[in-house]
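The complex appears here without one of its protein chains, the remainder shown in place.
This part shows chain A:
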Amino acid sequence: MSQNPRTSPSASNAESSPNSPAASVHVKLVLLGEAAVGKSSLVLRIVNDEFEENKQPTIGAAFMKRKINVDNVCVKFDIWDTAGQERFHSLAPMYYRNAQAAMVVYDVTRQSSLEKAKAWVKELQRQANPNIVISLVGNKLDLLEESTDAPEEQSGSAEAATSNAEGEDQKMDGEDGEQEESSSKPQDTDSKTQKEKPVSREEAEAYAKEAGLLFGQTSAKTNIGVLEIFNELAKALPLQQMISERQASRNSQLNRGGVDVNSMIRPSELNRQGQDPDARNVDNCAC
């Protein structure tokens, strides 16, 4: 289960056909969900295979890349993290624009975060591309497993997780009500969080099915299920259609005056490798 993302299941795929994939597609993937459910941690896990318990809200790295190889196609995910703009409903339309895949994340220990996730799904249906592939992701599964394996342990680790999330939770209050936005009451959130009942897999999965979403449970911390989510997303995308559409739009764009501002001003992407903290790459495709 807790597989290193660098050895993806599609590695076998690559073995059977040693040549590089026949085609590649860029896919804009956006993360959504309540603050502190672990969106940034999931991105960090899939892109860098790391987890940092007390990581500051990711500074300067809200646009990362990950390639996944499915059906002989290299799917290049451009992963957009919220950069905290979900906290006060200040995500810009730009965020949703042309997103082809979305992960809507909730925290399996908090029922209220599933309700928020449902609201984000609605928002996506309103704002995003109608063909977007959405995966509902229940994160922090490790906390639930601990609670069933060793009930005594539970409050301890839940507390740790909560206090980690405190900074974010504080701000999250703003999402619930305007008045609270400027008054921080961290204890309030703490108690709220601890009292909440966990989300049952059955309930979340039933909702996902009904709403036509992919579904999975993960732990960014212990690396459970993360790569699977990305693989499923990649498989669910209409890849062949995207490849031909991209070809068509490329051709028409050249004819119609699309310009690459970067290439005209800055050196080639190659020169930039390594000096760009924001574009880390896990390269597991031969493309």
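Quick notes on this structure:
Criterion: contacts are C-beta pairs under 8 Å (C-beta built on N, C-alpha and C of every residue); 3 or more make two chains touch, one makes a residue touch a chain; residues count from 1.
The definition used in the following text is that contacts and distances are computed from a predicted model.
Only one of "Rab GDP dissociation inhibitor", "SUMO-activating enzyme subunit", "RBR-type E3 ubiquitin transferase" or "DNA-directed RNA polymerases I and III subunit RPAC2" fits the UniProt record of the hidden chain, and that name is "Rab GDP dissociation inhibitor". Only one of the listed residues, A:Leu42, A:Ala83 or A:Val226, touches the absent chain: A:Ala83. Mapped onto chain A, the interface with the missing chain covers residues 57-63, 83-85, 87-90, 92-95, 97, 171, 174, 178-179, 181-184, 253, 256-262, 264-267, 271-272, 275-276, 278.
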